[in-house]
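A short worksheet on the structure shown next.
A single protein chain has been removed from this complex, and every other one stays in its place.
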Amino acid sequence: MLLIPCPWCGPREDDEFTFGGEADIPRPADPAALTDEQWADYLFMRDNRRGHHREQWYHTAGCRRWFIVERDTVTNEILGASTYGDSQ
Amino acid sequence: MSQPFRLDHGGRIHRDAPLQFTFDGRPIDAFRGDTVASALLANGVSLVGRSLKYHRPRGIVSAGAEDPNAFVQLGHGARTLPNRLATVTPATPGLEVRHVNAWPSLDFDLMSAFGLAAPFIPAGFYYKTLMWPRRLWPLYEHFLRHAAGLGHAPNAPDPDRYDHVHAHCDVLVVGAGPAGLAAARAAAQTGARVIVADEQAEFGGGLLATAERVDALPAPQWADVAAAQLSSAPGVTVLPNTTAFGLYESNLVLLAERLHSDQPDNAGSESGARVWRVLPKQIVLASGAHERPLLFANNDRPGVLLAGAISTYLNRYAVAPGSRAVVFTNNDSAYRTALDLADAGVPVAAIADVRVDPDGNLPAQARAQGIPVHTGAVVVQAHGRGRVAAAELCSLDGAPLGTVECDLLGVSGGFAPALHLHAQASAPMTWNPEVAAFAPQPSHGIHPAGAVTGQLDLASVLRQGTAAGTAAAAAAGCSNGHTPAAPQAAETPTSDLKPYWLPPGELARTKPQFVDLHEDVTLDDLRLSLREGYESIEHVKRYTTLGMGPDQGKLANPLATGVIAELLGRDPATVGTPRHRPAYSPVSLGAIAGRHIGPLADPVRVTPMQEWHESAGAHFENVGQWRRAWYYPHPGESMHEAVARECLAVRNRVGILDYSTLGKIEITGPDAGEFLDRVYTNAWKRLRPGRCRYGLMLGEDGMIFDDGVTARLDDQRYLMFTSTSNAAPVLAWLEQWLQTEWTDLRVYLTSVSEHWSNIALAGPRSRDVLAAAGTDIPLARDDFPFMTFREGHVAGVPARVFRISFSGELSYEINVPADRARHVWEALLDAGRSFGITPYGTETMHVLRAEKGFIIVGQETDGSVTPDDVGLGRLLSRRKDFLGKRSLSRPDSARPDRKQLVGLLTDDPALVLPEGGHVVDAPGRRRPLPMRGHVTSSYFSPVLGRSIALAMVSGGRAALGERLYVATLHDDRWLPVRSCHPVFYDPEGARQHV
Amino acid sequence: MSSPTPRRSPFGAIESAQPPPHEGQLFERPFLTHVNLRLDSADSEALAAIQQMLGVQLPLTPNTTAASQGLLAIWLGPDEWLLLAAQDYSEALASDLQAALTGHVASIVDISSGQTVIRLSGPSALDVLARGCALDLHPSVFPPGACAQTMLARAQTLLIAVDLTPTFDIIVRRSFAPYVAAWLKDSARQFGLHFPTTATPGTTLA
Partner (left out) sequence: MQFYSLPNLIRRGLRGHRDWTPAWRKAEPKPSYDVVIVGAGGHGLATAYYLAKLHGVSNVAVLERGWLGGGNIGRNTAIVRSNYLWDASAHIYEFSLKLWESLSQELNYNVMFSQRGLLNIGHSEQEMRDLARRVGANQLNGIDAELLSTDQVSKLVPILNTSPDTRYPVLGGTLQRRGGVARHDAVAWGYARAADALGVDIVENCEVTGIRTANGRVTSLETTRGEIRAGAVGLVVAGNASVLASMAGIRLPILSHPLQALVTEPLKPVFDPVVMSSAVHVYIHQTDRGELVLGAGIDAPVSYDLNGNFRIIEHVLAAVCELFPIFSRVRMLRQWAGTVDVCPDASPIISGTPIKGLFMNCGWGTGGFKATPGSGWVFAHTLAHQEPHPLNAPFSLDRFTTGALIDEHGAAAVAH
């Protein structure tokens, strides 16, 4: 059971959240200009990193904010959390 | 005479409360405070079970949860409990105890014939044979299956309920032995919120079985005082009968509290057991240690007990497990057992000590008492069949030292820390040579204390516990300055343990020496495993099944580590131990499921009209968590008849549908239109207030994700309808784009799904019904045209009315606040009575939309379907980008042979195609036979008087009218069909515009 | 304008002129006004206008509430609040807010029908909630005035600590009423509490 540190609500059990996958994958500004390979890379290819991982979480049952969690994917240790406000 | 082995004084049993239970039908006298095991021993019952593989006679080995032999079946029928341990099961009046794994009886077990075959069925024998002839494997397996397994499952549903509790504390203390009690006391004194749990019915652990003194009190008495103080201390929760069985990430600790679950005669209890989900700030791990058995021939004979267990039976239960004892040890602790035996009047014929010069206090006391002590000596074989009759001794170099008669053989190979919880959480552990076992290292807010650290001296253990409790409380932010004093006990200088793994010489080779008593894994099995190259500890475990029994190898694994290390000539630290897995002790599935069963298994969501639907006799279908009215059969009506009646009512008169389950999202802000432009495939900015539009939402992969109507309420407000099952996912998805990607858009989303109920009136007379129900909204065709909405009142209730249609008929979807929806629903029914209004359910809704060729996301689509595939390419804007657009120009999305939505008409109009049936060009015996597609929806259309179907067919749109077949192979039929345009009724869409 | 037609609460209460007498330790508080408010908390002008109008500053600290006469402002998110007020006040409140926030980017949505309030009060309140709520509701951590959106068993809920009795207000979504009722009856029964619901929709499912 993960305790997800919502930057707004504080640590909560993971059943309050929806996992949103790897963070920092911006949507291409002009998809039409991309090759199929470039689009596939945005669409499907992931680092799936073993260790330090930046990822998106949504506080579904709480404040309904999307935010970023940094987590070690081997130990599941939470290394930090930030709001999109912070990270911009 | 009853209870021949019961001592006439001492112990913590209640002699004033005698009771009786049965073992294989035989009455057993006991006292309250006994376990089933202590009572059996008191009655001289030494044979309690048969071993798993060879069916050798087995007796009680320990006095706790680590016992490998004492598995019994409790009770019978629905309430039976398979594979319970006699050593931890309280003796209660009338308890029905039966052996497992012997036939026909325990004493006369025909299956012990397996013992004769032992030389030919070593570890993993089944990998090497039973392969020929191939067709006989099922027979071999049938035999293996019925030979395996232990107890019997209940034969009816569980009458008990189980409980779940969430708990939080500053310090959780696992184990209430000397270290745990000291730690809990210390933590409590700092004002910390403390939970202390112990698997036994009484707090005290080892204190209850020793003659030592703490703070000048006899140890058991001190334990009682400490336990009493804790239970009355504020902020302290004491949990006896509670096993900590799992330690997970975030230091979530799971406790299983036994209430009645080990009492099969306690019928239908409200709570058979309670699982505590504890999130402590800090953990004191005081889980103690397990005594390690020693290897010698026939070391599995009944009457061979762990030395510490003998002391427990003597001191705690006033039971002498034998009448003449031999003790075999490699450390000092077993001398205490020898002294306990002597005090109890049980002669100790010999102590065999592996060590050459044990010089601790206890050996000295034993010698002083005249107990014969053989140093540098080992037991190499136990004689006797049904029970140990003698112990054969020899020196470390294999020289015989004679045979000593005894009916009780106490063994101690030292103590292995019970670090299971610690290890489960992958916390670090290191090899501790002093105890020749792995011990935990402090980590992640876990403070080990007491025997689990390898410390056995009582005085030191008490100090350790106090320090751990204080440190844990401080780490949890609780401290009131003063450091609690540790309870005092006498120091006992001890001499070091001498690791002893393999017996000397070849003498014992001829007889089995069991490393894992439960799994019947012998020393020879380990040798074979290593010989064949299965050397990693995990390979040994999997090849020999070492430690895989219900006892989880609590005794076997620590022994095996040393044995394997010696056989391989390696350092035990490098051999390691099989990975510890939850649960430390088995926990019933029901207890883990808790209350989440029956009506609480999963929320059932309903609309304000639910009671009305029920009283109207509706049949329901599950749609996600929703319970929706499926159809409303009249008395004697079949589903088919009811649905036909409902369909015709809508087509010819008017029907009413509870459509409240649709998701509804209010979208507000200056950029709302731009936002819709990006998430929907079609254009929105120009939609005028008061108008509605159908929208398609794609995933970025270009596949259809959701669809629905969105209305523009006013300049800056839209109301989006989502499909029922996508309400939550769509909201999360929209918020994700707004919050993480398009942060510049000024848009707010608010779910109003629960506030607005949605009642659909559909059919040529729906306008009349709405008028009759009373509304201030002008209903004339030109005042309120198709695909517009109006705000006003319906039946006196504020309402938003949408002129949209999922049936192709003149239709109004009336949104009213849920608090008044039931009133409006009934008002419309009253108003509609003279027009023949008919309530209809989801099945009719499906038939009506299929007649119109409207798709349902999740039925026509399956995550691999694009808008063009279902003929909605016209909704793809060319002038703007939208989510998923780029994926639609990938090579595969442009394939001409993609599956496309078509209609199918059977040659036989009465024949309704099976949904999920596959479409082929022509019947054929060849396999695989190429498939063109499959039937997604199929119904009998009452208004058309024939069957209709929608299908996804490869290249189907270009070949409308082609001859195809739908295969139903279970009856070997090929149903001839022709493809057609997927709109079967009112293709020009005139009816919804009237 | 208030409609003449009687309202039905999720737990089956029928609206009447005078609210039903609240007795016992566990009961529904039906028909209250629930208005969802969204606005940018950096918009100090808007915040001031709201404070002007409601007589209370919208709470900006997560998981806290602020009370003024007859109205409770509950933090739901950094730009979202729930305004909880007396029966039959929703339309007035909504329109007053609209007026107060003209010219500001905001969203004001009446959701009074979509959810309801259950009050749980008494010495065993914490034990009842501990059966299904993973949060630490001990007053040292969750004092009166605190609020939290979280899970109650398998239903989303909004918890508000009212006083040190302890007393909690539990806001649940309408369609979950049968589940929440079944869960409350089950958990509360263990502590001798009874949850009076004139009707439990969906009982045929249980």
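Think of it as A, B and C in the order they're written, each chain with its own count starting at 1.
The rule is short, and it goes like this: a residue touches a chain if its C-beta (ideal position, glycine included) is under 8 Å from a C-beta of that chain, and two chains touch if they have at least 3 such contacts.
On a predicted model such as this, the values are computed, not experimentally measured, just so you know.
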(message) Can you list the shown chains that the omitted chain is in contact with?
(response) A, B
(message) In the whole complex, not just what's shown, which of B:201, B:356, B:601 or B:922 touches the removed chain?
(response) B:601
(message) Looking at the full complex, which residue from B:329, B:424 or B:757 touches the chain that isn't shown here?
(response) B:424
(message) One chain is left out of this view; which of B:368, B:589, B:780 or B:990 touches it in the full complex?
(response) B:589
(request) Write the list of chain B residues that the hidden chain touches. (result) 78-83, 119-120, 122, 125-132, 134, 137-138, 141, 144-146, 148-158, 160, 162, 246, 248-249, 252, 254, 261, 424-426, 509, 524, 528, 531-534, 536, 538-539, 542-543, 545, 548-550, 552, 579, 581-583, 586-590, 592-594, 596-599, 601-602, 604, 621-623, 701-702, 858-859, 862-864, 887, 890-893, 914-918, 920, 927-929, 931, 934, 936, 967-970
(message) What does the interface between chain A and the hidden chain look like in terms of residue numbers?
(response) 1-2, 13-15, 18-19, 21-22, 36-37, 40-41, 43-50, 53, 55, 71, 73-76
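Here, only the chains that are shown with their structure count from here on.
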(message) Contact counts by the stated rule: is the higher one at B-C or A-B?
(response) B-C
(request) Let me have the rounded angstrom distance from the C-alpha centre of chain B over to the C-alpha centre of chain C, please. (result) 33
(message) Report the inter-centroid distance (CA atoms only) between chain A and chain B in whole Å.
(response) 27
(message) Quick check on chain A: which residues sit in contact with 2+ other chains?
(response) 60, 64-65
(request) Scan chain B for residues touching two or more other chains and write them down. (result) 279
(request) Name, in rising order, each residue of chain C that touches chain A in their complex. (result) 62-63, 76-78, 80, 134-135, 148-151, 156
(request) Spell out the residues on chain A that touch chain C in their complex, using ranges where they run on. (result) 8-10, 12-13, 15-16, 60-65
(request) Can you check the complex and tell me which residues of chain C touch chain B? (result) 3-10, 15, 31, 36, 38, 79, 105-107, 109-115, 130-136, 138, 141, 153-155, 173-179, 182-183, 186-187, 190, 199, 201-202, 204-206
